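Can you keep this structure in mind? I'll have questions shortly.
A single protein chain has been removed from this complex, and every other one stays in its place.
Let's turn to chain A:
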Amino acid sequence: MIEVEHLTKRYGRTVAVDDLSFSVRPGRVTGFLGPNGAGKSTTMRMILGLDRPTSGTVRIDGKPYRELDRPLTRVGALLDAKWVHPNRSARAHLRWMARTNRLPNRRVDEVLETVGLSGVADRRAGGFSLGMSQRLGIAAALLGDPEILMFDEPVNGLDPEGILWIRQIMQRLASEGRTVLVSSHLLSEMAQTAEELVVIGRGKLIRQCGTAQFVDEASGATIRVRTPQVERLRGALHQEGIEVRDEVVDELPTLVVAGTSSERVGEIAAAQGVVLHELSVQRGSLEQAFLQLTNEAVEYHAHDGATTGNEGTDR
């Protein structure tokens, strides 16, 4: 259990994290979602006691991180896979980490095996590819067999195989009953792995809810209907108390219906004997929806206001 309460971090006049409160519960993957520069990494560093909050508190199972005894056995984290001395071997890197928390050397070999680095354990970490570095970082996070795990943008820059592997390992960890917090700026990635979402923008909390709920709300599914008998159908739908909007799509008059199902619209049309030329569910793309929600919260706007989806938050 991670509890973040009224967390604020200021750098001079810039507010990186602004009165942020949320909690992360065990047994599921919680996605920490927000555009670049939203304060995700800063928040994670404060959770680990690396950065000092300007105000507010973070508690890990009721205690601040700095008061944890043998913290690796409580919280494992991968914030940056490059935080390794390039001339030290993977094994030596894990060995010193294990030693700090009085973990046996046997654990080092075990986690190297888990992430599939046993074969290259004695090679210098500086020569590792990004994928291998990421695996080493995950090995380090797993070292103390902790109940809580945190990963900051773990799939960034990985090839499809690496992405798949990371997703699987996160889901496995959550299914073992652990608390998993993983950050990303990609909603589509989170939709694949996370059950619950903490969405932030400009350091502020936007939503904390289930992923499915967030996706539904955010994408706001609508139904597009085309018919030669526009007036009649509109009247019928109005009678049922259903919201209807007139739009012109591809130079054809179209009704856009929200807040109901396509089945319902079809049934109403049939009852009225209305001919339908099109009846389709329109789902906004996840990225578009995410942008809409975090739009005001994006720190670095592209100055060209005419184009949308140009905020440069992806990849």
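The working rule: contacts are C-beta pairs under 8 Å (C-beta built on N, C-alpha and C of every residue); 3 or more make two chains touch, one makes a residue touch a chain; residues count from 1.
The definition used in the following text is that contacts and distances are computed from a predicted model.
Enquirer: Have a look at "Aldehyde dehydrogenase", "ABC-2 type transport system permease protein", "Cytochrome c domain-containing protein" or "NADP oxidoreductase" and point out the UniProt protein name belonging to the hidden chain.
Expert: "ABC-2 type transport system permease protein"
Enquirer: Could you tell me which of A:Leu72, A:Ile200 or A:Val244 touches the chain that is not displayed?
Expert: Only one of A:Leu72, A:Ile200 or A:Val244 touches the chain omitted from view, namely A:Leu72.
Enquirer: Identify the residue among A:Arg28, A:Arg45, A:Arg135 or A:Arg226 that touches the chain left out of the display.
Expert: Missing-chain contact among the listed residues: A:Arg45.
Enquirer: Using the definition of touch stated at the top, determine which of A:Ser55, A:Thr100 or A:Ser261 touches the missing chain.
Expert: Checking each option in A:Ser55, A:Thr100 or A:Ser261, the one touching the absent chain turns out to be A:Thr100.
Enquirer: Pick out which of A:Ala140, A:Val155, A:Met170 or A:Leu187 touches the chain that's been left out of the picture.
Expert: Checking each option in A:Ala140, A:Val155, A:Met170 or A:Leu187, the one touching the absent chain turns out to be A:Ala140.
Enquirer: Can you list, in ascending order, the chain A residues touching the missing chain?
Expert: The missing chain touches chain A at positions 45, 48-52, 65-68, 71-72, 77, 79-80, 82-89, 92-93, 95-97, 99-102, 140.
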